[in-house]
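First the structure, in the form of structure tokens, and then the observations on it.
What you see is part of a larger complex, with each chain still in position.
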Amino acid sequence: MKLTARNTLKGKVTKLVPGTVNSEITLEIAPGIEIVGIVSKASAERLELTDGKEAYAIIKSSNVMFAIE
Amino acid sequence: MKLTARNTLKGKVTKLVPGTVNSEITLEIAPGIEIVGIVSKASAERLELTDGKEAYAIIKSSNVMFAIE
Amino acid sequence: MKLTARNTLKGKVTKLVPGTVNSEITLEIAPGIEIVGIVSKASAERLELTDGKEAYAIIKSSNVMFAIE
């Protein structure tokens, strides 16, 4: 499957916090660089996202903001 | 300023494509790892986001999806 | 590739409006039911989304609202 989403970042799941409806997932995409996402709990279970699993973080470009110091 | 957004990724602007209302910005956050975002053109200009400038990509965790192969 | 996004709707591209940075795509997912999306022009071109092409509309559940009359 090829996606229009511009950002597909490969990594390993390093943390999983399940809630009632949503779960919070942390993916390490480079040494020391992590992406945190909140997805529905049903989805996290369907993809069997657990510690150490290889996965991709996918982010639509219209959802990225920028900042400067 | 401290933000609730969970993802703040430091990098350097490597590409800028201005449109009429929006501009597309590419930030290199690690060697070979880039984040692409689309922001309003007015914002890109206000922050003077140009090639080589240090900046942060900011992503709310509810906007991150995950995928597996 | 399996995605955490809950909504994957199969259909056929029925309209494509290219802009400078973004393109607007219409997908018919059932007779008379269409989904319109705006994606970056680069993505629409990379996936060769053109009239009549089979594709999927993907929507994260946190981006769906509901209304009643």
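All chains are identified by letter, namely A, B and C, in their written order; residue positions are counted from 1 within each chain.
FYI, a residue touches a chain if its C-beta (ideal position, glycine included) is under 8 Å from a C-beta of that chain, and two chains touch if they have at least 3 such contacts.
This one's a predicted model, so the numbers in the text were calculated from it and none came from an experiment.
**Q** One sequence, 3 chains in place: how many copies belong to the entire complex?
**A** So the full homo-oligomer, as given in this file, consists of 6 copies.
The criterion applied here is as follows: only the chains that are shown with their structure count from here on.
**Q** Report the inter-chain centroid distance for chain A and chain B in whole angstrom, where each centroid is the mean of the CA atoms.
**A** Centre-to-centre distance between chain A and chain B: 17 Å.
**Q** Once you find the CA centre of chain B and the CA centre of chain C, what distance in Å lies between them?
**A** 23
**Q** Taking the mean of the C-alpha atoms as each chain's centre, how many Å separate chain A from chain C?
**A** 21
**Q** Residue numbers in chain A touching 2 or more other chains?
**A** Residues 5-6, 37-39, 43-44, 47, 49, 56, 58, 60-62 of chain A each touch two or more of the other chains.
**Q** Going by the contact rule set out above, which residues of chain B touch chain A in the complex?
**A** Residues of chain B touching chain A: 5-9, 24-25, 27, 29-30, 33, 35-39, 43-44, 47-49, 53-69.
**Q** Under the touch definition given earlier, write down the residues of chain B that touch chain C in their complex.
**A** Per the stated touch rule, the residues are 17-24, 36, 38, 62-63, 65-69.
**Q** Taking the complex as given, what residues does chain C use to touch chain B?
**A** Listed in rising order, the residues of chain C that touch chain B are 1-5, 19-22, 40, 42, 60, 62.
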